[in-house]
Structures are given as C-alpha cells and as structure tokens.
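One protein chain is absent from this view; the other protein chains keep their places.
Per-chain numbering from 1; labels A and B assigned in written order.
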Amino acid sequence: MSLLFEAITSEYTIHLCVLCGLYLILAQSLNLTFGLGQLFNLAHVASYAVGAYTTALLATEAESPFWVCVTASVLTSGVFALLLGAIALRLSNDYFAIGTLAFSSVVSSLLINWRSVTHGVLGIPGIPRPDLLGADLYQNSHFLALMSIFVVVTQVLFYLLYSSPFGRALRGLAEYEQAALALGRDTRLIRNFAFFFSSAGAGLAGSLFAYYLSYIDPSSFSLGEMVFILTIVIVGRPGSYWGVIAATIFLVLLPEPLRFLQIDSAYLGPARQLIHATLLFSVVWWKRRVLFPQQRQV
Amino acid sequence: MLTLQDLHVSFHGTRVLQGVTFSVTHGETVGIIGPNGCGKTTLFNCISGFVDASSGTLTFQNKDISRLPPHQRAQSGLGRVFQNFGIFREMTLLENLLIAIEAKRGAANPLFPWSKRAKKNEALALSYLNEVGLAEKARSKASSLSGGQMRLLEITRTLAVGADLFLLDEPTAGVSPKMKEDVVAIIKRLQTLGKTILIIEHDITFIQKFCSRVIVLNEGRVVLDDIPERVRADERLKDIYFGRDEERVT
Partner (left out) sequence: MFDILPQLLANSLITGSIYALASAGLVLTFALLRFLNFAHGHLMMVGAYTFFYFSVAHHLSLAPAAGLTILCMALLGSIVLRVFVQPFLTGNSLLPLVTTIALGSILEAVISIQFGVNVRSLPLQSGIESLEWRGIFITPLQIFIIVSAILILSALAFLIHQTGFGRRIRAVAENSAAAESLGVSRPLIVGVVFLVSVILAGFAGVLVGYETNIQPTMGGSYSIKAFAAMVLGGLGNIWGTVAGALILGLVENLSIGLDFGGYSLPAGYKDAFAFLTILAILLFRPQGLFGTRQRTT
C-alpha cells in the first residue's frame, strides 16, 4: 500500500500529470478551431512555440515576473493568430491546411535560424521557476498545483465558450456559412475570434511549459508535436468537450507502460509515435463517414 | 421596401441576370416563377449579398445595400430561406432557434449558460418552436426532422432573427403534400404579421393562393410582372415553359 502511495506521489507521476495538464490546454484550444470551427489549423504548435519563447525570453533576459510573462505569452500568441488568420482565412479546405502548415514551417525556420533572438538549436536555458508568494515552485509537486489551477480555469473558460452564443455561431458557420451570414452573423469576425482564443490557449500552455522545463529549444515544437495534438482531438472527436479531455489523458498515458518493458530508451520515442499514429489511423478509419462533414452551401 | 434597378449578374462570362428591375412594397407577397436555370436563385443570392452584381442598384428600406456584406443586410432585416434547407442539422432545434435569437439586432448575449438571460432566450426559443408544433423535438438534432419540419424550423428561425423581408427559395421543395399545408399556414402567418415576402416556386396555382403579384423570369430577364390571374392567362407563359414550335400554330 505504501508502495502505491509512493508511486502516486513520485516525481514520475507528477511529471505525467504536468504533461496531461499541458496537453489538456493544447488540445482543448485546438478543439475550438479544428473541432467546432472545422478549421484545419496545422499552425497550432507555432502558437505554442510563440508562447513558450515569449516567456523564456522575458523570464531570462528581462527577468520579468510570472504574471507579466504569462500575460505576454497569451497576448503575443493571440496576436500571432490574428496574423495567421489574415492570411489563412482567405483559403479554403485543402489550401487552408497547406497554408497553415507553411506558416508553421516558416515559424519553425525562424526558431532555428534567427539565432540572435532564439539562440537557434541551442535553445534558451535557465528559465527560473516563478517566484510567487514565497511558494517553492522548484518543487515539482508545488508547480503541479499551480498548473492545475491554470488547467481548471482554462477548461472552464473553454466550456463557457463552447456553450455560449459565440460557440453556437461558430458551429453554425462551420456547417453552413451562408445560413449563418443570412442570420446576421459576421463569420469572418467569428473565425478570427476563434483563432485568437485558440492560439491564446496554446500560448498559455507554452508559457507553463517553458517554466516547467526551464529550457526550451525548437525540437519541442516540431511537426510531430502538431500531429500528436491533432491526434488527441481526432481521437476524442472534434468538437466534443469531454471527448477531448478523455482522449488527452488516454493518449498521454497509453504509451507509458513501454517504459517498464526492457527496451532501449532510443526506441521509446519512435514507439510512442507508432502507437499514436496507428491509433489515429484506426479512429479515422472507424469514423470515416462522420469525421469531416462536407460544408454545405447554396 | 425592396427595389432592384437594372441588375446585371455574370458568371465566367455567362450573363445570368440581365437588367432585372422591379419593386416590392411593404407587406406585399410576390411570387417569382420561371423555368429552371433562368436565374431565380441567383437573384436571391444577389439580394442576400452572396453574389455581386456587375451593375445596377439594390435598395432595401430606402438604403442602398449594393455594397453591404451579407451579414449586414441580414442585420437590417433581410431574411433568407435556402432551397437546400439552411438549418444547422448537426445542432438541436433549440440551438438553431437560439442562434437566431442571439443574432437578432440588439440582442444581449448571455455569458453563462445558467444566467437569467440564457433562460429567457431558451423560453423564447421554445415558444417559437411551440407555435409550429416542434416543441417536443426541441432537444433533438435537426437532422432527425422531415423535410416539411425542416422548412418550418427554418422559416420560424428567420422570424426569430427579426427579419422584415423574407426571401423564400422554393419553400415546398422536399416537403410532403401533408406538410405543405403547414408551410402555407406559416406563410399566411407571416403575412398577418405584416412581413414582406418574395417566394420562388414552380407551381403557379400554389402561389396564387397568397401572392398579390407574380414576376416571371426567363433567361435572366423579367418577362412578366402582374397579378396572378393575368400572368396565368398570358400566352407568353406557355412559350416560356413549353417552347414555341415555329412550324405549328398553338
């Protein structure tokens, strides 16, 4: 029994909880654009990166306090999304996916090459844990507590968004844009808002990630990472609030038993990737008739 | 209330509407008929704002709306019912109505699903549904409805958003004969509420029941614009629908 208690409170479990928390924010925010709005946004991981780097730079170079960093991350990611939206929202369907992918790749390229700002592949080390009310946030369990507050608040906010008039209008316009327009809804504005909130969420996750890991580099924001977040939303059913929550926990925990098998650590990463990709394919195959409904028009 | 002046619309070099001109006064019900492909839906799309006119003007409630985007035209009272059912099938009937109530000009949008405003909106939505006999299905997905029920939902929804002018594109298409009467009933209710209505339909005997005027469109032009009896009797109607055989005398 005490072994179980030790296992539950161990650093490993705490680490898993932190990961779950991060991905809960990332996936639920992607759910807003990809799930409700049917917008195939492959640049979500770029918003994540913008948030992470904003916090990393402010915390190390400007030694800004916690609230400044977090707010800055959320806002910069939001504004970033408006820039993305200005370009991507002119494109339809296939083109939208490629367009956001291209945008994301440009950001990736900047992260690696704009060395004067991002330090390239070396990354930004030495991000201090937040200094809040005297709490020792260098203890991971304490950090987890802080993070949980953010996770709960964002999940509640997204729930309110989904069940709000905004959420309804977004779902309507995703299905039949002209019908939504004919009801007086400004669809372009709504889509931009969706992008803003979605990206702001990813920015928040990025900020927390930077604080947790104390070091960030471009490799955490790869295409593979984007595919993982996308997998969570698809497996949980795009547009489903609770489905995405369940899928996040499931997918983060699913490959963990591999750690306890005697396999070389070099295989862990690819093995996780294989498990996730196979699951993604299986769900897409199973739900192929309902997954991406054709958008209706006059 | 609505005036079209010399409207021209082209797609890829094909002229779909050529010099369409007519006016609709407040409270009138006007039918629009014509053979397939003569531009009726394009006409509606142009009025709604989904298609740009290459020339001509469009005036609605004494304002030039030619440059306004569709959602602003809707906000000023221009309602539209789509031929292929513009309801949101993936959402419940209640949600469909709520969208309209929340989108209405001047509507206050509730922040929390449990707030008083939200409850008031929900009650209002249910009352609208009740008037067309759909209240028991309020929480079912709209895809579970029959064609006739979808049409009723759509018209009710357009009423809920506060439209003054109703563009009804083939409201009886896909509706079973039994439900057609319900559609007629709701159109008559719109009339008693003083709404202005434009209806695209195929059956002139049908629209004769409630239209004070019928406009006949052919190949993008207005050919006839008169009271239903005179339109029915007009020789040209037969030519348009059945074609004139040059060799024989009708």
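We adopt the following convention: a contact is a pair of C-beta atoms (placed from the backbone, for glycine too) under 8 Å apart; a residue touches a chain by one contact, two chains touch by 3 or more.
The shown structure was predicted, so the numbers you read here are calculated from the model rather than taken from an experiment.
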Partners of the unshown chain among those that are drawn: A
Contact partner of the left-out chain, one of A:12, A:67 or A:95: A:95
Residue among A:87, A:117 or A:153 that touches the chain left out of view: A:87
Where the unshown chain meets chain A, residue by residue: 40, 87, 90-91, 93-95, 97-99, 101-103, 105-106, 109-110, 112-113, 222-224, 227, 230-231, 234, 266-267, 269-271, 273-274, 276-278, 280-281, 284-285, 288-289, 291-294
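Heads up, the rule we're going with is that only the chains that are shown with their structure count from here on.
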Inter-centroid spacing, chain B versus chain A (mean Cα positions, whole Å): 42
Residue ranges of chain A in contact with chain B within the complex: 160, 163-166, 168-169, 171-172, 175-176, 178-187, 293, 296, 298
Residues of chain B touching chain A in the complex: 41, 45, 48-50, 69-72, 74-75, 79-80, 82-84, 86-91, 95, 98-100, 102-105, 109-113, 157-158, 161
